[in-house]
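On to chain A.
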Amino acid sequence: MRVSIIMPNLLQPDGSGPVLGGIERYARQLISLMLAMGYEVDVHQFASYDWIRRVDQVEVYGYGMASWSQTAALEAMHHNTQSVLYLSIMQVPIRYKPRSVIVAHGVWWDGPQVPPSYVQRSLEQCRQALDEAGHLVSCDYNFLNVMRALYPAIADRITVIPNFVDLSDFSPPASREAGVRVLYPRRLDQCRGADVFVQVVRTLLSEGYRDLTFHMAVDQNHPERNRELADMVQDLGDVLTVSSYPFDAMPEVYRSSQIVVIPSLYSEGTSLACLEAMACGCAVVATDVGGLTNLIINGYNGILMPPRVPELSLAVKYLIDHPRDRELLGKRAAATARAFDVRAWERRWSEVLHAAYPIN
Partner candidate 1 sequence: MSRGRVAILTTNHFHPAGDRIIYGGAEKYGVELTRLLLSLGFEVSWWQIGDGWQKEILPGVLVRTLPAAEAPYHTFPQLNQAFHEKAVDQDYFIYFVTFLAYPQAMDRSIAISHGIYWDYPGFDATLNTDADRAEWRRRLWIALSGPRRVVSVDTATINWAAATFPDLLHRFDYIPNFVDVTAVEATEPVGKPAGHVRIIYPRRLATVRGINEMVRAAEILSARYPSAEFHFVGRGHQDETEKEMMAWVSRHPGTYYYWLPPEDMLRVLKSCDIAVIPSKAAEGTSLACLEAMAAGCAVVAGWVGGLGNLIIDGYNGLLIKPTVHELVRTLERLICDEELRATLGHNARATAKAFDLKVWQHRWRQVIDAVFV
Partner candidate 2 sequence: MGTRHPPPGTFRGVMALSYSSHGRLIAMMTAGNERNRYLPEVLEHLALWVDGIVAVDDGSVDGTGDFLARFPKVLDVVRNPQPVLPVNESVLRAMLWSAAVKTQPEWIVAVDADEIFEDRVAIELPWLLRHADFEVIAFRIFDFWGTRNHYRVDGAWNPWPRFSPLVVRYQEAREYHFPALEIHCGRVPWECRRSAFTYYADVRVRHLGWANQADHLKKYLFYREKDIRMYGRPTDHTESILAPASSVRLEAWSDAPPLSFAPDVQTRGAMP
């Protein structure tokens, strides 16, 4: 039984290497599960020219057509495939193949100053996905809530499978070093709040918090953004460091941080980074945006704040000043993260896959 995954970019458009992002990690995890279940899997994605790559036992097909028409590329993909799983809701005109699984990674159009036409278009794309999907899997309850509020009659088709964390990789350290490091472990997209984090750092520094370090573990997907960031924080010197890490180095990065800030402004599902930070026993400050609110209960296993610099600064200051509470929140974060064990995620997904793509 062959299932083809259609997604924008598992690999870079030129096929040169992986895209490091949440959706791509999700894809890898799902592919690995599908192979283990006995499916044959291939991936079809947008590209700048036609290419084929082999990644982890799976053929990845890049469609060069996408550089001038993503819709044409999708049509070609449909022509080349039978059973399809859409790794995300498509943001270009498309007719989904019947009885397919579509994955929704959260609301993406909830940013500030978004033109109403963009909102409308996004809602229409979601409605269409809901209408045409055989199964729609949502990574958080927030997306489901929004869909239900807009399309109550068809929102029932959604199954929620919250995101995952691999507890064998991400776990708390035996003991944490003394000293406080505050970590921002996200991409440099505007929606992830990198600038907000920098402003929080500046706020803390201006209020005399100097006995600690700030670190940003970011991606390199868009080098110009890295350059902008470097310029922005140049004057902070060693107090704020920025690095990029291969994925398997991340557990140590979390373990050596006491406080993790997830200052997402919009377009957030159940952030994998947040789950990983929790699993490593970090004290998490997150914004009450998207699916983050499904992970953190304010004051129990983390702190939930509106996405504004003063409030986020207050939360970080609190954690710096109250080491016992920080430890308690971290301990509970690790305990709650167990509920998102990748094994549970795999069990839920295998149910959906069995139902959608029956293997004889």
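Following the convention adopted for this analysis, a contact is a pair of C-beta atoms (placed from the backbone, for glycine too) under 8 Å apart; a residue touches a chain by one contact, two chains touch by 3 or more; residues count from 1.
On the choice of candidates, all candidates are chains of the complex that A comes from, given by their letters.
What you see is a predicted model; the values in this text were computed from it and never measured.
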| item | value |
| --- | --- |
| Candidate touching chain A in this complex, from 1 or 2 | 1 |
| Parts of chain A lying in touch with candidate 1, wherever the complex brings them together | 107, 109-114, 116, 119, 123, 141-142, 144-146, 148-150, 152-153, 155, 159-160, 162, 266, 288-290, 293-295, 297-300, 304, 306, 308, 332, 335-336, 338-339, 344 |
